[in-house]
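Below is a structure I'd like to ask you about.
A single protein chain has been omitted; all remaining protein chains appear in their positions.
As written, the chains take the letters A, B and C, and residue 1 is the first residue of each chain.
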Amino acid sequence: MALPLSGQIVNLLAALLLLLAFAMLAQRRVLTLIKLFAWQGAALAVSTAIVAYATGQTHLYFSAGLTVALKVVLIPWLLHRLIDQLQVRWDIETLLNIPTTMLAGIGLAIFAFSLATPISQMASTITRSTLGIALASVLLSFLMMIVRRKAVPQVIGFLSMENGLFFAATSATYGMPLVVELGVALDVLVGTFIFGIFFFHIREQFDSLDIRHMEKLKED
Amino acid sequence: MEPLSSPLFASLLAAVSWLVIAALALVPAGNAFFARRLAFPLGALIGLSLASFGLQSIWLHAEQLTLPLGLPDLPFHLRIDPLAGFFLLLLGSVSAGISVYAGGYFRTETAGRLALISLQYHMFLASMAFVILADDAYLFMVAWETMALSSYFLVTTDHERPAIRSAGFLYLLVAHLGAIAILLCFGVMHGGGDYSFDALRGAELTPFWATVAFLLAFFGFGAKAGMIPLHAWLPEAHPAAPSPVSALMSGIMLKTAIYGMVRVIYDLIGGVRWEWGIVVLAIGAGTTLFGVLYALMQHDLKRLLAYHSVENIGIILLGLGMSMVFLGFGHPLAGALGLVAALYHTLNHAVFKALLFLGAGSILHATGLRNLNDMGGLIRTMPKTALYFLIGALAISALPPLNGFVSEWLTFQTALQAPLLEHGVVRSLLPLFAATLALAGALTAMCFVKVYGIAFLGRPREVRHPAHARAEGGGHDAGSMEQYGMAWLAAGCLVLGLFPTSFLLMLNRVGVSLTGQGLSPEALESSWLWLVPTAPERASYSPIIFLLVVLAVVLITIRLVRGFYHGRVRVADPWDCGFPEQTTRMQDTADAFGQPIRHVFGPLYLMKRHLPGPEEANPRYSIKIEDRHWYWLYLPVARLADYASSKVGLLQRGRISIYLLYSFLTLIALLIFVR
Amino acid sequence: MNQLPGIALQVLQSVLVVLVAPLVMGWVNICRAWLQNRSAPSIWLPYYTLAKLFHKDAVIANTASPLFRLTPYILFGCMWLAAGIVPVLATDVPFAPAADIIALVGVFAVARVFSALAAMDTGTSFGGLGARREMMIGFLAEPAMLMTLFTAAFISGSTQLPTIVETLAHREFAIYPSLAFAAVAFLMVLLAENARIPVDNPATHLELTMIHEAMILEYSARHLALIEWAVAIKLVAYMAIGFALFLPWGIAPAGDWSALPLALAALGAKLALAGTGLALLETLLAKMRIFLVAEFLSTAFLLGVLGMLIHFLVR
Partner (left out) sequence: MEIALVLGMPLAGGLVLALFGHQRWAPEASAFMSFGTLAAAALLTARVIADGPMTALNEQVFVDPFNVFLVALTAFVAFTTALFSRPYMRTEEHHKRVNSARLRLYHSMYQLFTFMMLLTLLSNNVGMLWVAMEGATLSTVLLVSLYRTPASLEAAWKYFILCSVGIAQALFGTILLYFAAEKVLGPGGNALLWTHLHEVRGQLEPTVLSLAFVFLLVGYGTKVGLVPLHNWLPDAHAEGPTPISAVLSGLLLNVALYAVVRSKVLVDGALERNFSGGLMMGFGLLSVVVAAFFLSRQKDIKRMFAYSSVEHMGIMTFAFGMGGPVAAFAGLLHMTVHSLTKSAIFFAVGHASQACGTQDMASIRGLIQQSPTIGWGLALGTLAILGMPPFGVFTSEFMVLTTAMREHPWATPFLLVALGVAFAAIFGKVQPMVFGETTAQRQTHPPALVPVFVHLAIVLMLGLYIPPYLVDWYRQAAAFIG
């Protein structure tokens, strides 16, 4: 059975999302990372909107709008401002070199696909095949958080994980109920603010946003 | 069931009264008037009544009672039967003496301390009563651990001293580990019903699980009883506590462990196997010898007494072990005899050890001394205490006609039943264990000659001690309350030693209730004058006749000597061997007295000696004996735990990436697992 | 049951032992002197000595407590009691059920403890030294003694000396290897317990070696007399135990008055023999160093245990 056009577009966007996730994993510059994050948000929003259009789920429009507002506009803007104020434009250091990370990422993606396949068979949504991609991007963001050494990329990794989750929600089920989506969005927003506050505090205390300074609390 | 005529209900009431006294101690009125003047005498009265209830119940059928407390499915079950009754008798009667003594001993404490001591002291007593009365695993564990906890706080009464703190820590730790083993034992015995003892009794166990349960119970209770190699806490904790508390702990609390052993092994697990008996015998023999040999090396009086508690627990275990061997081979008569011997020694040890600890307390109060090397000549300043202590010392040395002898005699008689056994090796093992007992008895006598000779006889050994000024000049004997307490226990030594037959009948009831069979009819039908373990032509002992004859002979001799010869006596300095500069320091010290033992049993000890050089202006010899168990058991375990925790500590190195990686890997692993 | 004859016999027997004991001492001394080529003292010398001591004024150290003065009487009483338990002449000893062999060992232990306490009472260095050595010998000898007695008890199935004697004396003749071991062990214990060479020398006052004498240094006059007498009784009592266990022939069975004269004669012979043997041993052996005693007595203990094991194995 051939997919309808909307389904094909969503699949395309899903592939884009995954590609962006890989790009973020490989990216060394903070500013580009933020841009990539914004693009990811945009892809998410577009795919949500297309699903909304194709299925007539009006609350998904709302969700798409929320994504645009938060993840394409507000949060990247906030991050930009923070970076300007904190003057942290250096290149990103990673714990693992990029090629190894990429290899691990590919392994993760395959794992996620194999995990999601049996489940997506059960889904009735047009977007069901993208569940694996959503899971893969969640795991890739997780990996990105693990390998980054600076606070800002770690936060971006977290936010991109949130993107993956949203994408999973739309692809598997046409989105969560609205009240939940709103709640989640609120949490993300508040979380971002708190991250921002933290950046300042950390910077104030350690003169840097390098999380290597924050390895004092441990067992010895 | 008439509540008022029921010994169970009455005992419960007595235990609760102890709790009430404990609570009342917190009333701060009038400089802790209640705790100072009333609490301890009242506690002693309750102890006496509890003893009478226990005595009553030995002759009655078992009774049960359920309280609406505890777990939802397992309310508190209480039960009194001859075994519990016997231990209540022990608890009540011995604690009565100790409480009277404590009333005098603690009188000079400050109000705050006194209130706390009285609270914990009576809580301790009540929890021991509940241990004995408990008839389900939960109440038993609650009472058991409350007992440990209250005694821990009593041990750390003088917590300003670091040694006492570490003693308390070790004590509670071992107690807790023992409790865990006991809990596990209840779990093993559990056969599908609930955790009331009735259900545990009814559970059918395979031999393997029964043996597991036995080992858990044996080591769990053994940790509390102070058998090797779990004894290390005992010589630390007992001396650390105030003396009446030491007396309670050594005299009574250790016996609750014996109670638990008998209750669980004979009653709950049932079907005793002879292999268990061999285990008990082997550990018992080791404990006996170890205890007395280390006791001989001590110069701290209370520590020495504590090591003797280890030894006596070993003797009790020897009796129990023999009983188990005989029962396991199907000789109930001899089995009952062993049990009776063990329980008799339990009671005897409670009485004389409490007496000795109280005596040590009086010495400490009067002179501030614990180190035997500093003592001497106390018989002159504290003659009453000296008399009571002498009775205790003779009793613990197992000398006829006092009580220690009776129970050791019974244990020997049990060993002499060995020809009954079919198993050749076991048959020849039993007399060997009897030989250990003989050796231990003689060593104990040596040790108490040392204690008594050095503390009470001779002359004060060291004048450097400021307390000695008091002891020499205005030293005082124990106060009247203290004397009453000691007199009560000393009387106990005599009564238990002189009238063993009535106690034998009593213990026979306990044996019957546990094993279904008691001593031989000939033993039971003999008159009160004669103690007969099996049959009169095989063995008998009559302490009264014995005492009367000795007294008669001694009196006749005195009479004759006085009658025929003049009584002129001249008092002079002791002979100086032609060396006029004799000082009191030239007397044997406690360390010197142990020298032959160190020589004979040298390899057993870990000695650190300081020998004074010829040039030293103020030469002093000192020796420190350490327990080898520390080095081969306790420290390795501690190091192992330390090592494990240092490895576990590597998990947490402070790096957030690693932590995220943990989460990540956990997730991935679980996902793989799900597929 | 009319126990009067029994009690009369009992009293007779113990009085006899008490009275004869110094004589045995004298006999041993004579034998020793003969064996050592010395001119022998009178056999009555111990009696003279006792009488002399009883007449003297007692000197008591000013550091002594009442225990010090009481102890000689306790010692004497204990030994007298021991002499009463052991069937010396006849097995008809009504007092015996009151104290069996374990209690007998207990009686000796009481005596030992009190003499050690009295030694420490005056607070001199010799007293403590003696007490400590005496207690060391005690703790080594006592188990060995018990093991010996247990062997006999296992053979006869009883711990009462009269029963043991009756069993051993009136059984069919059989060689008990276990008893042989026990006998050697018992002999060693006897030497140690009675302060004889090679363990102790009753005639020495050398501080390096003395044990028993060190304990009684402070005693004088009637107290010393009682102690010396008690020592003599102890020796006889031990010999009597030895006879009862290993040479039970001749001891009159219960109720058989006619056997008494024979028993008396047998006792005399056995005592004379034992005294000679003891003197011989003391002449042949040299005094051991104090810490060799430990080995000596552990050998005794080992022999006792071996005897018992052999009894179980060859049964």
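Keep this in mind: a residue touches a chain if its C-beta (ideal position, glycine included) is under 8 Å from a C-beta of that chain, and two chains touch if they have at least 3 such contacts.
All figures in this text were calculated on a predicted structure; none of them were measured in a lab.
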In the full complex, displayed partners of the excluded chain: A, B
Across the whole complex, list the residues on subunit A that are touched by the chain not included here. 57, 115, 118-119, 122-124, 135, 138, 142, 145, 151, 154, 158, 161-162, 165, 168-169, 172-174, 176-180, 183-184, 186-187, 190-191, 194-195, 197-198, 201-202, 205-206, 211, 213-217, 219-220
Just checking the interface: what residues of subunit B touch the absent partner chain? 68-73, 112, 137-138, 141-146, 148-149, 156, 159-160, 162, 165, 168-169, 172-173, 176-177, 180, 183-184, 186-188, 190, 195, 641-642, 644-646, 648-649, 651-652, 656, 659-660, 662-663, 666-667, 670-671, 673-674
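We take it that only the chains that are shown with their structure count from here on.
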Once you draw an edge for every pair of touching chains, what topology comes out, line, ring, star, complete or other? line
Based on mean C-alpha positions, which chain is nearest the centroid of every protein C-alpha shown? B
Which chain has its C-alpha centroid farthest away from the centroid of subunit C? A
Distance-wise, how many Å sit between the C-alpha centres of subunit B and subunit C, to the nearest whole number? 35
Nearest whole angstrom, what separates the Cα centre of subunit A from the Cα centre of subunit B? 70
Could you list, by residue number, the parts of subunit C that touch subunit B in their complex? 54-55, 57-65, 67, 73-74, 76-78, 80-81, 84, 95, 97-100, 102-103, 106-107, 109-110, 112-113, 116-117, 119-129, 131-133, 135-136, 138-143, 146-147, 150, 153-154, 157-160, 163, 207, 217-218, 222, 226, 291, 294, 301, 304-305, 308-309, 312-313, 315
Which subunit A residues qualify as touching subunit B in the complex? 95, 111, 114-115, 139, 142-143, 145-149, 154, 211, 214-220
Considering only the defined contacts, which subunit B positions touch subunit A in the complex? 649-657, 660-661, 663-664, 667-668, 671, 675
